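First, the structure itself, so that you have it in front of you.
Excluded from the complex is one protein chain; the other protein chains are retained at their positions.
So that you can tell them apart, the chains are marked A, B and C in the order they are listed, and the count of residues begins at 1 in each.
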Amino acid sequence: MSGNTIGVLFKVTTWGESHGPATGAIIDGCPPRIDLSEADIQKELDRRRPGTLSSSSPRREEDHVEILSGIFEGKTTGTPISLLIRNRDMHSDAYEGLRDLFRPGHGDISYQAKYGIRDHRGGGRASGRETAARVAAGAVARKVIAPAGITIAAWTKELGGITARLHSLTAAETSPLRCPDPEAEKRMVARLEEARAAGDTLGGIVEIIVRGCPPGLGEPVFGKIDADLAGALMGIGTVKGVEIGAGFAAARMSGSTCNDPIGPEGFRTNHAGGILAGITSGAEIVIRVACKPIPSIAHPQETIDTQGRPAVITVGGRHDASVIPRIIPVCEAMVAIVLADHLMRQRTLSI
Amino acid sequence: MSGNTIGVLFKVTTWGESHGPATGAIIDGCPPRIDLSEADIQKELDRRRPGTLSSSSPRREEDHVEILSGIFEGKTTGTPISLLIRNRDMHSDAYEGLRDLFRPGHGDISYQAKYGIRDHRGGGRASGRETAARVAAGAVARKVIAPAGITIAAWTKELGGITARLHSLTAAETSPLRCPDPEAEKRMVARLEEARAAGDTLGGIVEIIVRGCPPGLGEPVFGKIDADLAGALMGIGTVKGVEIGAGFAAARMSGSTCNDPIGPEGFRTNHAGGILAGITSGAEIVIRVACKPIPSIAHPQETIDTQGRPAVITVGGRHDASVIPRIIPVCEAMVAIVLADHLMRQRTLSI
Amino acid sequence: MSGNTIGVLFKVTTWGESHGPATGAIIDGCPPRIDLSEADIQKELDRRRPGTLSSSSPRREEDHVEILSGIFEGKTTGTPISLLIRNRDMHSDAYEGLRDLFRPGHGDISYQAKYGIRDHRGGGRASGRETAARVAAGAVARKVIAPAGITIAAWTKELGGITARLHSLTAAETSPLRCPDPEAEKRMVARLEEARAAGDTLGGIVEIIVRGCPPGLGEPVFGKIDADLAGALMGIGTVKGVEIGAGFAAARMSGSTCNDPIGPEGFRTNHAGGILAGITSGAEIVIRVACKPIPSIAHPQETIDTQGRPAVITVGGRHDASVIPRIIPVCEAMVAIVLADHLMRQRTLSI
Partner (left out) sequence: MSGNTIGVLFKVTTWGESHGPATGAIIDGCPPRIDLSEADIQKELDRRRPGTLSSSSPRREEDHVEILSGIFEGKTTGTPISLLIRNRDMHSDAYEGLRDLFRPGHGDISYQAKYGIRDHRGGGRASGRETAARVAAGAVARKVIAPAGITIAAWTKELGGITARLHSLTAAETSPLRCPDPEAEKRMVARLEEARAAGDTLGGIVEIIVRGCPPGLGEPVFGKIDADLAGALMGIGTVKGVEIGAGFAAARMSGSTCNDPIGPEGFRTNHAGGILAGITSGAEIVIRVACKPIPSIAHPQETIDTQGRPAVITVGGRHDASVIPRIIPVCEAMVAIVLADHLMRQRTLSI
């Protein structure tokens, strides 16, 4: 990972600002002869769209993807796949008052420090809008890992302090909040409504589960798969924590309880979350990410302007009351991209 | 990060197995004209040595480092710095009985799946011994970031379920468990003794604090500094979770409480942990890592052999009762390596 | 360099097939606050267009570039610059007869061997059309190196066996064949006409001259600037040889004649071509590349089909009689990209 590119063999580069003409991704290194259509990608983009809950952003991007290269007669050719998503429905004027102010919790102040210039409209490059390109690239990654039997699904484990239990990943997929626990979801929805009414936002926890991953993916020391997954997920704007398997709970265990006994049929428990010494073990990969509340709130907030003078800011624009559930396909996409890359790397060892 | 190398400009490659002739690191890309001696590196290696607590490993490595290249008359030359640490005091025979068995909680089974071959002695490449090379490289990284005013210190926040409070980072440095809270440390020591007596091990939480980091380090989207830090730390064998700033607690906050108000004098709070949109903000960087208990326990454990047949294993060898405090200089080293790399990357923008 | 990306800090990725919807480039790592407009890029693309000589390709691409990201109010922001060039005036039907045949001298047979699939229309990814994206990216690179005083100019040193002399690089820029020697150019034009009339094509030699390059660019051993320049230029489809300074003539010199004596005012000769031990010396950089004749000729040629059966092929499509002069801005672009990257790398050493 560096700059705007992730991956060693399956390399994804994204580009685009929230209020520029378009956003997109290049996938370089995708294996040839894989069936791939715009519909395959559109399906994932549609999963990322604002929902129908009243707590959702009223911005209505169609997020229509166009494949510009790398496909011939419906199949990948091995050459770079260029994906283009035009931005539409932009209301850049809403940001004019923020040109010289730093929004708390946003990257305005750090981008200014880094580059000495920034596109203030909608967060520019740091906007959540950029994740559309990730989801599009992730759809291609899913096509690469599917033949190996790998499936990825994420669900809402916690939102606004309300915890859900996992009954079935299928149930998560069809629920508005990607929460498989109807009772918990009902309370989450209510809390989201409260937050929205109060001009506030909520955080939560997403769990990502990978099934069917073959053992052996990951490299020693600095190319460990847990390291790459953690980096890929922590690189989502909203994420402030990542844990694998037992995660932070492992810190309170003893070795005799944390170790997963091994039997001929597999691991008896899964505190390791499917990864041992940075290499997949064949068990289910289990990852949780902590999502902070969206920093765009309707409250007046203390800040400074680009001259360092104190100011009060009220952030306009159109925003969700939580990144959940829209962040879920983004988390899945990042995991898919990392796994596609490592699956390809592993193929190189068979000389 | 890929394979055994980390960094884009300040690149560290480590090599070596626990029971091979030596371990070491190459640092490629270190700026020239920096004073660097073996003593600078030895100092950090000495911080990683087993302590004097009875819960520490009886393996007595001197970990003497030799600089083989990249230094001329006491200064770096800009060419690769090769560091060599000979392995000594190896008792490989203790591992002979483990040649065909997979130790639960260790990478034996995943390495075998990946490579079809493994050096079973002491965990081979997956041994904690490899972290000596990281600490040595981290000592060089510290020399690169020191002139920018950056300091890194880590402390034991939790061990075996006992939580400590931070009074002073200086106090942490001089305590046996790197714990600045004497009362908590006393209880931690007692719990470690209990665990050791029971042939068991304990996990804990380390907090890393970076002071003096200039704003602007980190790159958009896939080169974010929180992503790189998370990847670097999750790539330490023992780590199962990483969080930054408020971390998992942020998932339970509202936007109005999580956002850090900005004043002319700086941020009023630091839930962001010094990083906004993946770029340092100038505030203190705060990171916590969850360390699992060391999997080498004296208890008999269920496992399988390389033929898939059930077996019972009792792990010998010489081990600590916890990776804490020895993991602390390793965590610091990884953070130093990431910051040195990003500090150098940031210098490239001033064209 | 790997896949479709070149550069460590100033990273260029190109994408697109000859007869796909578009071609383009991403520039990731461009420093911020540089004035950049579509006109800056268009100017270079226009230099690459087919000329008005009758030996030029009748394909009339407008090659209109659109900047999709990375620019705010006329300046670079440090985020990825996405460039889009739509393909127009494609006559894909002309290639239908070549779907199952391998054109001699083209990549058809090697792409088929590599990927088991290929876009046969106009050479697909291997088309010279891809170089439009390189030229566009090179225009951005020129903006990065210009403030350092670096200028790059190439000229036609040889075409169809006719050798020219260099009087003035300015004269080269305004001549139809980028040849500063009017007498030689006249003969070159006549030979091109003969070749075209005979359905044949010609090769030649281009010399690239870099002035104002500061000393110190390039890295030891595997990041040498001559290595990177040679790789970048050999990666242009038509190029079969690269030499620097005295080049192949150096093989026939003695050390006492080849060494460039050094005086207080600089080097007395320039057999080294401005590069010593892989690092620029401050002298003019001089590189020559050998361009093979375009393999698309009107003659019937022996070949095989995708089943390995013998066949005779006659290549249609619209082609130039020589890659010269259109290859000249491509050579300049590749040199500009390499120098921009190394100039940025060199800035990292000043810690």
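Throughout what follows, a residue touches a chain if its C-beta (ideal position, glycine included) is under 8 Å from a C-beta of that chain, and two chains touch if they have at least 3 such contacts.
Small disclaimer: the values here were computed from a predicted structure and weren't measured.
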* Asked: Which is it among C:A230, C:I285 or C:M344 that touches the chain not included here?
  -> C:A230
* Structure fact -> Of the candidates A:I26, A:L84 or A:V144, the residue in contact with the absent chain is A:V144
* Which positions on subunit A touch the chain that was left off? -> 8-9, 29, 31-32, 34, 78-79, 144, 147-148, 220, 343-345, 347-351
* subunit C residues that touch the omitted chain in the full complex -> 1-6, 8, 12, 14, 102, 104-111, 113-115, 123, 125-126, 130, 158, 160-161, 195, 200-205, 214-224, 226-235, 237, 240-256, 258-264, 268, 271-273, 275-282, 290-297, 299, 301-304, 308-310, 345-346, 349
* Spell out the interface residues on subunit B facing the chain that's missing from view. => 3-5, 11, 13-17, 20-24, 26, 28-29, 32-33, 66, 68-70, 72, 75-82, 84, 114-119, 124-125
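Operating definition for what follows: only the chains that are shown with their structure count from here on.
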* Structure fact -> Judged by C-alpha centres, the chain sitting nearest the middle of the protein is A
* Structure fact -> Between subunit A and subunit B, the Cα-mean centres are separated in Å by 26
* Go ahead and note the Å separation of the Cα centroids belonging to subunit A and subunit C. => 38
* Quick one: which residues in subunit B touch 2 or more of the other chains? => 8, 220, 345, 349
